[in-house]
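Here the complex is missing one protein chain, while the rest keep their positions.
And then subunit A:
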Amino acid sequence: MAAGSAASCGGTGCGSHCSSSSSTAAEDATAESLGRLSVSRECGKCGGGVGAVAVAGGVGLCGECFRAHLFGKFKLAVTSNAMVRPTDSVLLAFSGGPASRVALQFIHEMRSKAIESWDASNSQALPVFGVAVAFVDESVLCSKPKQEIDMAIEDIKSIGFSVGIKAMHITPLEDVFSMASKDGEGRLREAVDMIDDDTGREDFLQCLRMLALQKIALENGYTKIMLGSCASAIACHVLSATVKGQGYSLPADVQYVDTRWEIPVVIPLRDCLARELSLLCELDSLKTQQHLDRPSNGINSLVASFVERLREENPSREHTIVRTAQKLKPFSFNKFSADGYHDFLPSRLRPKFQNVDNDESTFSGILCLICGSPFNESELRNLESTKHKAQKKTDLYTAHCCQSCCFQILPSGGNLYEHFFSLLPEFWTGRVDTVSVSHSLPRDQIEEYLLEDNDDS
């Protein structure tokens, strides 16, 4: 039996079929040479002749145990990282796919149980967290007929309402461009078309999605954004970030918690595989909607195919990749500040929080204007140098982009930068301090009046 995740049985024991205790290298080799796992047809957790229907961590599980296995991982991630406070209002980012569908189902169940406890409680001192759903509508970039798009959007809404969600935010992606201009769609299309690289375009849209979610959360008073990013997606990100030279910032993207954004982002499905989540959607008839997905042609899809091939050889490969990336030191913003948690924080969770008495509690570095990656030393030096000699706002905007975004997102012609930045949402460019540029005359206009360094006065 192939080796599986050590946490797959949740520590409660899987009986005689538990792979972590009984597998040998010879058995693994035999199983792999047959091209499939040799998995028992009986549930490895509850046994008793109950038929297994799903494989998790190399063990066959019945439907109930499989579901409990995944819900257990989700709940453990939420509680052990204190992701959701009783006073929080959580915005779940729903893409229509299986991972975020499962996240929606599980957070709804956690909330339902919390409400039952609250109803039964005499004091009712602590409130129950709220949950809303956001869907970023990217159909403006989709070539499908309007009728199909409208039906897909209606499906998204019906999925949210079927789970009992009352607050659904269906926001067109172009809205992030529309704050100062009515032609958000035009600006979005033009900005995307200016990016030559397929992978750069995909990554730019990914950044816009986060921007849209942040905007929805800020405008509606949500305090946390929950993503459905799963272990498989994170494993792909680890490899694709490495390929793109984003190694310095990689630790920031693979943790449970990310507070560098105005509204903190949490990833409770980080330990679940895409395959497991797809399977759960089928077994539990959880409706998904992926009709608006666009084909992908760049590095990201190539890496996803590569990871799938690795998984074919060994189902644990995705977990191995994520565990390896976890060895990188996270940034200070990958922990919540203890401020605001004091009333709810059990002592066992205190190490998970930033030490508010320590200077590390506040991240003082620079984040990339486009992707939010923390700047490395080289990028910081370049920025400092540019601040002193910048003659145009565009120079400062460019210096506030990380090397990866400069390479794959900014247009290939330097003379196009000004136009590109003029299209970007003010939500982004407004964060760059350009006061020093606006008050200084361009050097070439006053060159003849400047003294050379070696002139005698």
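FYI, contacts are C-beta pairs under 8 Å (C-beta built on N, C-alpha and C of every residue); 3 or more make two chains touch, one makes a residue touch a chain; residues count from 1.
The rule is short, and it goes like this: contacts and distances are computed from a predicted model.
Colleague: Write down which listed name, "Mediator of RNA polymerase II transcription subunit 7", "Ubiquitin-related modifier 1 homolog", "Elongator complex protein 6" or "Chloride channel protein", is the UniProt protein name of the chain that is not shown.
Modeller: "Ubiquitin-related modifier 1 homolog"
Colleague: Kindly state which of the options A:Gly97, A:Pro251 or A:Pro264 is in contact with the chain not pictured.
Modeller: That would be A:Gly97, which touches the missing chain.
Colleague: Please pick, from A:Gly57, A:Gly184, A:Gly200 or A:Gly228, the residue that touches the omitted chain in the full complex.
Modeller: A:Gly228
Colleague: Quick one: which of A:Gln105, A:Ser278, A:Ser332 or A:Thr394 touches the chain that's been left out?
Modeller: Checking the options A:Gln105, A:Ser278, A:Ser332 or A:Thr394, the one contacting the hidden chain is A:Ser278.
Colleague: Across the whole complex, list the residues on subunit A that are touched by the chain not included here.
Modeller: Residues 34-37, 39-41, 51-55, 60, 63, 95-101, 228, 230, 232-233, 236, 274-275, 277-279, 282-283, 288, 290, 293, 301, 304-305, 308-309, 311-312 of subunit A touch the chain that is not shown.
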